[in-house]
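The structure follows.
Omission of a single protein chain aside, the complex is shown with its protein chains in their original locations.
In this document, chain identifiers A, B and C correspond to the written order of the chains, with residue numbering beginning at 1 in each.
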Amino acid sequence: MTHSVAVFGAAGYTGALSARLLHRHPSFSLTSVTARSDVGRRLDDLYPHHRVPLELEELDLDRQAGVEAAVVAYPHGASAELVAALRQRDVRVVDLSADFRLRDAAVYEEWYRAHPEPELLEQAVYGLPERYRDQIRDADLVANPGCYPTAALLALAPLARAGLIDDLVIDAKSGVSGAGRAATDKTHFVTVDENLSPYGVPRHRHTPEIEQELAALGAPLRITFTPHLVPLDQGELVSCYVTGGVRTGDIELLYREMYDSEPFVELTATPPGVRDVRETNICRISVHRDERTGRVIVFSVIDNLWKGAASQAVQNLNLMFGLPEGEGIS
Amino acid sequence: MTHSVAVFGAAGYTGALSARLLHRHPSFSLTSVTARSDVGRRLDDLYPHHRVPLELEELDLDRQAGVEAAVVAYPHGASAELVAALRQRDVRVVDLSADFRLRDAAVYEEWYRAHPEPELLEQAVYGLPERYRDQIRDADLVANPGCYPTAALLALAPLARAGLIDDLVIDAKSGVSGAGRAATDKTHFVTVDENLSPYGVPRHRHTPEIEQELAALGAPLRITFTPHLVPLDQGELVSCYVTGGVRTGDIELLYREMYDSEPFVELTATPPGVRDVRETNICRISVHRDERTGRVIVFSVIDNLWKGAASQAVQNLNLMFGLPEGEGIS
Amino acid sequence: MTHSVAVFGAAGYTGALSARLLHRHPSFSLTSVTARSDVGRRLDDLYPHHRVPLELEELDLDRQAGVEAAVVAYPHGASAELVAALRQRDVRVVDLSADFRLRDAAVYEEWYRAHPEPELLEQAVYGLPERYRDQIRDADLVANPGCYPTAALLALAPLARAGLIDDLVIDAKSGVSGAGRAATDKTHFVTVDENLSPYGVPRHRHTPEIEQELAALGAPLRITFTPHLVPLDQGELVSCYVTGGVRTGDIELLYREMYDSEPFVELTATPPGVRDVRETNICRISVHRDERTGRVIVFSVIDNLWKGAASQAVQNLNLMFGLPEGEGIS
Partner (left out) sequence: MTHSVAVFGAAGYTGALSARLLHRHPSFSLTSVTARSDVGRRLDDLYPHHRVPLELEELDLDRQAGVEAAVVAYPHGASAELVAALRQRDVRVVDLSADFRLRDAAVYEEWYRAHPEPELLEQAVYGLPERYRDQIRDADLVANPGCYPTAALLALAPLARAGLIDDLVIDAKSGVSGAGRAATDKTHFVTVDENLSPYGVPRHRHTPEIEQELAALGAPLRITFTPHLVPLDQGELVSCYVTGGVRTGDIELLYREMYDSEPFVELTATPPGVRDVRETNICRISVHRDERTGRVIVFSVIDNLWKGAASQAVQNLNLMFGLPEGEGIS
């Protein structure tokens, strides 16, 4: 017995990868993939390496009768209405956009626009399984975390919970797939190749999401978060500079206690590289004391399309449907 | 005393590079740069590394009074009308498009469309200086060769002239800047990175241009020409497989005779790499006998934006204005 | 019940990947990994992304008692002795080197050196499953094909068997992992990046291997084969230019007949890219008629570390042990 699932917005990178993972998933049955562009085109024509032999359809919720679960991979702002319609039909949703990540509609409005479905915000659970596993199991609407917040929060949670973050700078680096499939001057090969540059300075939209979850962990503070674009396709490295962390003697112990039983978090003594986690649901973390300055430096790497989006969505679906957490993504 | 020059279509890669080379040229004075997109934007904002402090203007020939020379960097098909208008005003033109490369309007029509200015074809000189240096000196309209034809013809001219080409396969590889600045699925970083694929199969438009010039050299034949896209920005490698070449004992001598006094052609014993000629006007060539099969293999590399377009255009302008051939591009 | 297997030479790229695939394989049990360098280091330290928690051991066949199968990933020339020793202990072997690919010891000597174990050549089966599936099932020693021959032979087999190859040029392009793990000037990032160059001109050692198998298919001829190094890590594209192929009306039919039931060969109408098959055991092929020249052009892509080496080795092991052919590699 499998659960029927649909992916809405499957023409983009994260939607297409979600479709691939669910198409091969033993406990889900991918019944349809929709898109706003490329309707009528087969997904395995658009993304040959995903090998999903389904045709992209126009959105028509009436043809989705019986679907139990949905991954929504719409842009920020465009997602909320579709999510609301799906919830009305009792479909359980994992939303890849930012629309349900911020619990406070006023904060959402400050960084995005007026929230179109504020009453749904209460239902939504923030889909970081290492943090909210139990709530996700019971959730009908899961807000899949942003890629940077996923890497940053896993890197910082042990310090935040222990009250060891006085001040924080996050310098993040991402491959180009994080910018999405839109073909622009900024994603043109010739622009990116042999280049390296900051973007979203000084107010990137992932900032309030990280701050919200750090506060929930006991570390309410304003952070500096700066992402950079690097010439590679998939992969994300987050370098966290923490003032205050060295107060505790055995920092590594904090990390081992939190993560030793986590199936998708790896601790490593030497700084990780993004290649170590390419095409996996794994977050790999190293922690370092800088005795000269009294800072703790934490590095964390994920694949932005996997743990930063699609495979984490499947991890959440697995939890929601009572399946083994790593099914289809290990 | 400098000659005033304008670049039309300076928002694209080859036009912008032409502008950079002419802006720093001791004997030319770059008076204006026009574009169809990005009008009003400064060129050094669009291409910081070119450092050309001029604003892109809309095309208005009446404001170009007094301009002596022009580089036209319009797309194939869109160029001919502008070139005709410039010639009417007695401006000497180097055209980077394919519009005046094919001497026979019927061949142009077969591969492109009906030629809009067929009567101008007779005026045009094919701008490969190593082949038509004297004619270029007297020309008012020079058709700058395509990047693949430049590399291929320089690689093959000694064999063609000696009657040593019975059959020919050209397998060409180019960096992404060859596809131009248009942001599409095909030029998106994520599409190109870690990828490698043929395109324009089996009828790429540079085929008749190569055939025309081989015939002019004494080798009238139909060739197989297949380009491939490789994940780098600038650079082009052409691998030529020649049946018939080994009839002559000393092939290398043919090459030395033709190229020893050429300032922008280098002969090398080991196969060249595109890095050897990056950001130069140089074509680097190696010739190899395959005794097992009786074939001669010739490799040739250029920078597609330089010798394959902009710096060759300046080389042509230098000839047209009686300047040292390498001024501004050495 | 699983079969115990060892990988000899697991510190290199193809050996390490073989170890990863076998470590996760449901029907094999990876009992040891040996290496000549890096002894004592854990494989998941050397290759974190493979996640094989075994320590590299020095070669000591006495400690391999009970091992049923072996993958030998030694360099050409260094492999034969170890393979002979393993065969004496009745271990069934897949050899990744070239040492048992050429059936004729004299040809081997011409391209490599005097063969150290010529009497074993008869035992060896050429491990291209799409061609020798039945013989592989009964074999105790399988010579895993070279990466280029794998791609080229799958591309050409339908034409060769139909007698449609009069003359042949193969222009091949490979990512850098094909050059192996040895750190040299030629594999340094700065040498390869933004570069593109031919190598092994005009006598690359894969030439006689391709010629041997084409002859076995009915096409005895001397071929021109030229590989090129491109700036990507995994992936190989082979462009085949076939004189003679157009004699048959329906070439595509030849390909469909041979490959429609093959699980790891895909036919595509548009030219494939190496990304389409990255990290898979799949070979993707497109066939094109060039009516102007009477040539047939065939493109074929594989992942050189997978179908070109490690996953094809597992495919062969599956056949040898009567397992489903795609187990552990689909």
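Please note the rule applied: a contact is a pair of C-beta atoms (placed from the backbone, for glycine too) under 8 Å apart; a residue touches a chain by one contact, two chains touch by 3 or more.
All figures in this text were calculated on a predicted structure; none of them were measured in a lab.
So which of A:R89, A:R113 or A:R203 would be touching the chain we can't see?
In the complete complex, the chain left out is touched by residue A:R203.
With the full complex in mind, choose from A:L46, A:A157, A:L232 or A:L254 the residue touching the hidden chain.
A:L232
Any idea which of C:A19, C:V52 or C:V176 touches the chain not displayed?
C:V176
With the missing chain put back, which residues of chain C would touch it? List them for me.
Chain C touches the missing chain through residues 13, 176-177, 181, 183-185, 187-194, 231-233.
Given the full complex, what residues of chain A touch the hidden partner chain?
Within chain A, the residues that touch the unshown chain are 167, 169, 171, 173, 175, 191, 193-199, 201-203, 207, 222-224, 226, 228, 230-235, 237, 239, 241, 243, 271-275, 278, 288-293, 295, 297, 299, 301.
Touching the hidden chain in the full complex, which residues of chain B are there? Just list them.
Missing-chain contacts on chain B: residues 48-49, 193-194, 268, 272-273, 275-280, 284.
Note that in this section only the chains that are shown with their structure count from here on.
By C-alpha centroids, what is the most central chain here?
When every chain is reduced to its C-alpha mean, the one closest to the whole-protein mean is C.
Mind checking the centre-to-centre distance between chain B and chain C? Centres are C-alpha means, answer in whole Å.
Centre separation, chain B to chain C: 39 Å.
Please report how many Å separate the Cα centroid of chain A from that of chain C, as a whole number.
Going by mean C-alpha positions, chain A sits 37 Å from chain C.
Measuring from the mean C-alpha position of chain A to the mean C-alpha position of chain B, what distance in angstrom results?
46
When you check chain A against every other chain, which residues touch at least two of them?
Touching at least two other chains: 193-194.
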